[in-house]
Every structure is written in structure tokens, then in C-alpha cells.
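See below for the structure under consideration.
With one protein chain held back, the other chains of the complex are shown just where they sit.
Let's turn to subunit A:
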Amino acid sequence: MLDEVELMKYHNDFVDITDENLNLSVLIDKVRTEDSGAICTFSGTTRNYFVVDGIKRKVVSLEYESYTPMAIKEMQKTVKLARTKFQDINKIAVQHKIGKCLVGEESVCIAVSSSHRKVSFLACEFIIDELKRTCPIWKKEIYEDGSFNWKEN
């Protein structure tokens, strides 16, 4: 069995952490293949409110911090696990933004291509769930009054 880095190279999968704004169409192009009948995507966007201790608080922005080399490793492991769980995936691309994310902006984007659509839908969902569970990235919510809170998934 190939390790996760070899597997990614073999399939031309893409995982990345960036401080630039995300562009989903770039990720879609990375997974587009002539033998794919479907590309499914997920974008995680910054919501303008979070519930803290039962109270709805208005969020002005989020800041993301990452233990980047380990986060990349965990993203690679997640991609490998998705390929183990779901057969006939063509390509996978995952990109996470770090630094400041304003309300409405994408903080994470995922694109998956496959011959038939079912596997792409399932893999997309699996990858975001797994990323939220294992990836060493942290989100700080900054509220209207200037206070902030480190979130926990």
C-alpha cells in the first residue's frame, strides 16, 4: 500500500494551506478529468453569528491558525482514507485558508471528481467531517465588541 504522499502524487491530488483568498473554480479545474461525469464541491464559509453559552453573538471575522506541516500531513491522511473508503474517485483537491476570514468568505474548499456522482458527494462530506475532526487548525471567533473565543469542533 502506498503511503499518503506517494498516493497523492500517483493520483495528482492536491492539498494546500494558504493565506490567500480561496478560489473554488481553481480547485474544480484541478480535479476536472475527461473520464469524470461529476465534480462535487464543498465550501465552508464564515457565518455571521455563533452561539456561545446559549447566546447568539455576532461575529465580525474569524482568524485561523495552523500547525501547517502537521496539518498538511493530516489532510494527506484524510485524502488517503477517502480513497480507501470510496472506490472510483478520480481526483481530490482540498485547500484551507489561514489568517483572517471575513463573514461570508470561504475558509475551506474541497473538490472531488469521479465517473459517477454518488462517490463524489459521499467523499466530499467525508473529507470535511474528517478534516474537522483531525486537522491541527484552530479558529478564533472575533465578536462585535472586540472579544474573542477559540472554537472547538
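As a working rule, a contact is a pair of C-beta atoms (placed from the backbone, for glycine too) under 8 Å apart; a residue touches a chain by one contact, two chains touch by 3 or more; residues count from 1.
To be clear about the criterion, contacts and distances are computed from a predicted model.
Visitor: Suppose you had to identify the omitted chain by its UniProt name; would it be "Cytochrome c oxidase subunit 4", "Molybdopterin synthase sulfur carrier subunit", "Dynein axonemal assembly factor 4" or "WD repeat-containing protein 54 isoform X1"?
Guide: Choosing among "Cytochrome c oxidase subunit 4", "Molybdopterin synthase sulfur carrier subunit", "Dynein axonemal assembly factor 4" or "WD repeat-containing protein 54 isoform X1", the correct UniProt name is "Molybdopterin synthase sulfur carrier subunit".
Visitor: Where the complex has a chain not shown, which of A:K9, A:K58, A:K85 or A:K132 is the residue touching it?
Guide: Hidden-chain contact among the options goes to A:K132.
Visitor: Just the residue numbers, please: which parts of subunit A touch the chain that's not shown?
Guide: For subunit A, the residues touching the absent chain are 44, 64-67, 69-71, 73, 96, 107-108, 128, 131-140, 150-153.
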